[in-house]
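One protein chain is absent from this view; the other protein chains keep their places.
Chain nomenclature is as follows: A, B and C, assigned in order of appearance, with residue numbering initiated at 1 for each chain independently.
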Amino acid sequence: MLSFVAQRVVKGVIVLLAIVVLNFFLIRLAPGDPAMVMAGEAGATDQVFVKQLREKFGLDKPLPEQLFIYVKGVVTLDLGFSFRQQAPVAKLIGERLPATLLLTLTAFAISLALGVLFGTFAARFAGTFLDTAITVFALIFYAMPIFWVALMGILLFSVTMDWLPSFGYETVGANLTGPAHALDVAKHLIMPAMTLGLFFMATYTRMTRASMLEVKRLDFVKTARAKGLSDAVIQRRHVLRNALLPVVTLAGVHSGTLIGGAVITETVFAWPGIGRLMYDALLQRDYNLLLGVFVICSAMVLIFNLITDLVYRLVDPRIEFAS
Amino acid sequence: QAPKTGGAINAVIQPEPPGLMLAQIQNGPTQMVSGNIFEGLLRYSPKLEPQPELAESWSVSEDAKTYTFKLKKGVTWHDGKPFTAADVLFSIEMLKQTHARARNNLAQVEKVEAPDDYTVVFTLKQPFGPFLGIFEVGSMPMVPKHLYEGTDWKTNPYNNAPVGTGPFMFKEWQKGSFIRLVKNPNYHEKGKPYLDEIYWQVIPDAAARAVAYETGKVDVLPGGSVENFDVPRLSKLKDTCVTGAGWEFFSPLAWLWLNNRQGPLADKRVRQAIMYAIDRDFAKDVIWNGLGKVATGPSASTIKFYTDDVKKYPYDPAKAKALLKEAGYKGEKIRLLPLAYGETWQRWGEAVKQNLQDVGMTIETIATDVAGGNQKIAEWDYDIAFTYLYQYGDPALGVGRNYVSSAIAKGQMFNNVEGYSNPEIDKLFADGAVATPDSKRKEIYEKAQKILVEDVPVAWMLELQFPTIMRCKVKNLITTGIGVNDGFKDAWLDK
Amino acid sequence: MTAPATVAIKNLRIALPKSAERPYAVDGISLDLRAGKIVCVVGESGSGKSMCAHALMGLLPDTVDVTAGEIMFEGRDLLKLDDDGWRDLRGRRLAMIFQEPMTALNPLMRIGDQMAEMFEAHGLLTPRERRARALALAREVGLPDPERIVRAYPHQLSGGQRQRAMIAMALALEPAVLVADEPTTALDVTTQAQILKLIRNLQRNRNMAVMFITHDFGVVADIADQVVVLRHGKVVEEGPAATVFSAPQHDYTKALLAAVPSMDPPARAPLDDRARAVEVIGLDKTYVTSGGWFREDRRVDAARAVNFSILKGETLGLVGESGSGKSSVARLVMRLIEADRGTVRIGETDLTSLSGKALRAERHRIQMIFQDPFASLNPRRKIGHIIADGPIAAGVDTKVAFDRARDLLKMVGLDAGALERYPHEFSGGQRQRIGIARALALEPEIIVADEAVSALDVSVQAQVLRLLEDLKARLGLSMLFITHDLRVAAQICDRIAVMQRGAIVELTPTAQLFAAPEHAYTRELLAAVPGRKEQAPAA
Partner (left out) sequence: MKQFWKSMLKSPSGVIGLVILLLAISVAVFGPMLFPNSPWRMVQRPFLPPFTLSTVPLGTDALGRDVFAGMIFGARVSLLVGLVSTLVALIVGVPIGAMAGYFGGKVDDALMRFTEFFQTIPSFALAIVLVAILQPSIYSIVASIAIVSWPPVARLVRGEVLSLRTREYVQAAVVTGQSNSWIILREILPNALSPVIVLASLMVATAILLESSLSFLGLGDPNLISWGYMVGAGRTVIRQAWWITVFPGVAILISVLGLNLIGEGLNDALNPRLSREGR
């Protein structure tokens, strides 16, 4: 177990370093550089100013040297300095990460819970109207562009009904603390988390349904019936548990996608997470920040994958802790 | 009505500023927020007349080369230290290194001296007509010497919690959410500011910003923070007031860079054809919702020495076609770079493309983000490109830079990137900057405008207007030619 | 016919869905199960054996319907029970053991918990007591180290152990009726013998009525009191085991019995002073399953210093229980896997020293017939291609190759139209013939047959064996014949090699091996062959 984790961590670090190196060059391929962007925003440029900025950012050095400096930093867990925001990258990401995690994990939980629930129902009533209705309902959320769902949600729940706030992480200026603050954050969280979660829900619904139907046909379900177990127990203990294995795998893959996929949700709901931070960093060519977000995102994905694998191994005794 | 004190204002800030240290970062949002924290020596009325701020009074010598400023007494920094002439000298030194525009503006200054704690004397190398127009807070913010001297400015901790002399003090910044400013109780203008707090809310999506206003979560939408298509709808909401004021100093003017160096656009007739081909009234009425004004030439009508006595280019596709034919244009592909500043600008790019295609030009739109676009323009790798620039009140500050041949420099933006070169124009702008008195300057600049409009180095489109939308209970928000960027010291809430 | 029937099935008729190959899975079957007796239901695959069993347990698939008949048990017609009624009877009064021990257990639950579920399902005992009873049951069915095994997961048990766990479960509530649907088919002979003995003993001790389904007559001979022969959903013959064996009435029964290979090797001509076709010298193969960076690897010795040679025209049998390394040796000889050490020589060519193109060029000399007639034909290629691909790859002209394929099909008893058809359009026996034709297409010198007839019905098996013998004689082939069925080996092999844990422990002419086995393991294997006592009462 420990060796398994250690091995995965070592492999993960190798992948991360590859990501750093490749993205380092990738980002620099894009036209424009941070000096240009900042000069542009300052509304005036002259040679001295741009040159000064480039020097400040270390962009005047040859590319391999820049890479060397950056990688050296990453290896010592230093993600560099965002010159545009004048702060260490780690600090900037650290400020945003909790919001993103809150959003994505909630969305993840929602999608998983609803998906499994609906999937179970659909499988239970496979072939009936209920099954079709659930499938179509789930697919509608899947098929609508996320920014559209988001806007509809805002129009309905914020503008028309005035139930939920349309933007932000908390009520600004309310200065709430304790449970009141938690409630306030929760209210702000509902819409973005639902928007993001409903999209992924469709996948889990279908996956659970298919998997349940598959497991239902297996021999051990017959054994369980031959024991005289009640249907509910069979469904829950024998069918669902086995059916969840592929769902767990898929969920592991998604958890990573969710983080990066939150860009749009965070934009529309003004959620102060790292998806948005990444997008701004890209537009501003804030190289260090962008790379930093990538590294952190990838690290999160790797961590989530590891967790899924561990969970999988816990749930499925057949898998040994070997490679 | 007498101002009432108290209350908080929620305003939108878009995009989130990278930092608030105005001396080092000069992008729009930084100016908007930091205009409350920092102050300049002067302010400017909507007519762009100088008004006292940190300088109580000023005088100009006979030869127009010496400017003497008397500083206001009893002004303190937010940390309680007094503001003196030493701070002014220090700020000027710092800005010369960190503030590109300030460095240009101060190019004519030979020396700055402080005979006493409350007097600052600028001596110029030669007379410089617009000199009194460079002391606004965004152009020349005052920095506390005692906190910055001898430190590494880039990493000075006060960059993240700026200290100024302004009516509001920095309180907190939740990255990605909001910036909170609170009243400066020791502000040097007694009784001001009236507000207790300002929250600048970060909402990246334009539609969400409109919703935030509608649902009462924000009170002020500064110019440009919602799409123009939304302006009429929001204006009609209950208790909503709209003003176009507050942009006189900047006078944003939109035009198309035309690359004069190569291809069909090197021909003046093709450039004129473009002026005729584009339906600028449509752009104003449909895309900008009737806001703004069709530009007549390189100067906005709000800035000094403007004249409309120039050649006119009404929408006339037939004439455009004729000119193109005359110039021998044969459908060569022309690349168009729209401005990546949101939907309005995207739509405008599409409309212009359609206009140009209608007169027989072959247009390919090149999509870029802002950084990529800037790079392409600076490297002269474009044919037509959208832009809009501030004019800073005086042709010597905001106009000449785009047309004189000395401002042709590859790799840089906002200068003469179109590559227009005309010795006559070079001379007129050189003379105009140093000429005295104003009547003489006027003569020179009017002549320059006539020549430019005939030559069409760039295709002027619209004088833009960015209406500020706010609840009517917000009073006196905009009192100067710099508008929202000048701080909320006069604003109050009618509860 | 003294005791009253515990279960009486009368005129049972089960309808199949419309698109099925015949209207009824089971058509008017009647049979009685009596306390203390084992009724063996036999018949070819698809004859409706499982359907009967499932009907008795109320576990028929949704797609089929009982359209007539009744199943009387303790004065009630089971077919009229509702869901709750079934739930109450299942496990408590009626219990079932399934064929495939791996899939019949929930892979995610501990063995002990699955046993305890039996009590839980009927609301019996406290959780503590259930665990204790599970442990006792595990001990009763002879599971080694019961304390550890009740805490284990199914995958940690061997096939025989899993089947014991299943039996323990079925016996937990001392049911009146036990239904066993081919409970030993997936096990190797020695394990099978143990399980059969266990079932027999338990059944006697508890006086249960047992319905035992199988298609293996050897098994029937070992345990049956009563035999029911099914064909196409109908009972064709029924009676006490001894009677059915000694005096079968129905032709089908006779055919079935005739097809069961005998344990007596037929006389064979001596094969002296012939050249060697294959020579295998010192083959070693160890499978290493990587245990990761910080863990010990798992090693299995699948071949240990294996030596043998096959003469021209000779058939060498390779027998041994499951996992003894027979398939590994076959694959080593075929160069499908690489040996750690050792040489395989075909004629004068050292096959082990070749690789890439050179190896491909020599491949045609040694060909293979695979075990599973369903898995060994690409479902998406036509038979013509399947047979001709090899020669074409070897450079034979396409037309010539197809002509030859047609001839080969004729030789194995299929008509030329088969060329244009896909594998799924053939029966298992026909497919195995296609597999043989494919192997012959390259005109090999040696054929390796790895369990080539194990997946086939006895009757089909007999046909294919005959075909192989015939072809071998006509074409002068040598053959390495791998099987775990000693009866089959007795019929077809000149000499037999016995494998145990990767090593050949005995290699002698067939007759000698059966008459006087030398190695202890060989004797053990021979003893485990089911139905041996019926056939050779002297032994």
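Here is the rule we go by: a residue touches a chain if its C-beta (ideal position, glycine included) is under 8 Å from a C-beta of that chain, and two chains touch if they have at least 3 such contacts.
As the structure is a prediction and not an experimental result, all values here were calculated from the model.
A.B. asks: Which of the visible chains would the unseen chain be in contact with across the whole complex?
C.D. replies: When the full complex is considered, the omitted chain touches A, B, C.
A.B. asks: Write down which of B:I25, B:L71, B:A320 or B:A340 is the residue touching the left-out chain.
C.D. replies: Considering the complete complex, B:A340 is the one touching the chain left out.
A.B. asks: Of the residues B:K73, B:R233, B:K427 or B:K440, I need the one that contacts the missing chain.
C.D. replies: Touching the chain that is not displayed is residue B:R233.
A.B. asks: Based on the whole complex, identify which of C:H122, C:R363, C:R433 or C:H484 touches the chain you can't see.
C.D. replies: Answer from the full complex: C:R363 touches the omitted chain.
A.B. asks: Tell me which residue among B:K353, B:R401, B:R441 or B:K489 touches the hidden chain in the full complex.
C.D. replies: Final answer for the missing-chain contact: B:K353.
A.B. asks: Could I get the residues of chain C that touch the absent chain, sorted low to high?
C.D. replies: Interface residues of chain C facing the absent chain: 17, 19-20, 63, 334, 336, 360-361, 363-364, 366-368, 370-372, 375-381, 386, 389-390, 393-394, 435, 438, 441-442.
A.B. asks: Considering the entire assembly, which residues of chain B contact the chain that has been omitted?
C.D. replies: 206-207, 210, 227, 229-230, 233, 282, 286-287, 338, 340, 343, 346-347, 349-351, 353-354, 364-369, 372
A.B. asks: So that we can see where the missing chain sits, which residues of chain A does it touch?
C.D. replies: 11, 14-16, 18-19, 22-23, 26-27, 29-31, 135-136, 139-140, 142-148, 151, 155, 206, 210, 214, 217, 253, 256-261, 263-264, 267, 275, 278-279, 282-283, 290, 293-294, 297-298, 301-302
Criterion: only the chains that are shown with their structure count from here on.
A.B. asks: Have a look at A-B versus A-C and report the one with more C-beta pairs in contact.
C.D. replies: Most contacts of the two pairs: A-B.
A.B. asks: Measuring from the mean C-alpha position of chain B to the mean C-alpha position of chain C, what distance in angstrom results?
C.D. replies: Taking the mean C-alpha position of each chain, the two centres sit 87 Å apart.
A.B. asks: Starting from the mean Cα coordinates of chain A and chain C, work out the distance between those two points in Å.
C.D. replies: 50
A.B. asks: Averaged over CA atoms, how far is the centre of chain A from the centre of chain B? Could you give it in whole Å?
C.D. replies: 39
A.B. asks: Do you know which chain A residues sit against two or more other chains?
C.D. replies: none
A.B. asks: So in the complex, which bits of chain A are touching chain C?
C.D. replies: These residues of chain A touch chain C: 2-4, 6-7, 218-220, 222-231, 233, 237-238, 241-242, 315-318, 321-323.
A.B. asks: Show which residues of chain C lie in contact with chain A when the two form their complex.
C.D. replies: 57, 59, 83, 86-92, 95-96, 98, 100, 103-109, 117-118, 120-122, 153, 155-156, 166, 169, 289-295
A.B. asks: State the interface residues of chain A toward chain B in the complex, per the touch definition above.
C.D. replies: That would be residues 30-34, 36-50, 52, 56, 83-87, 92, 95-96, 99, 151, 154-155, 158-159, 162, 165-170, 172-173, 266-273, 276-277, 280, 282-285 of chain A.
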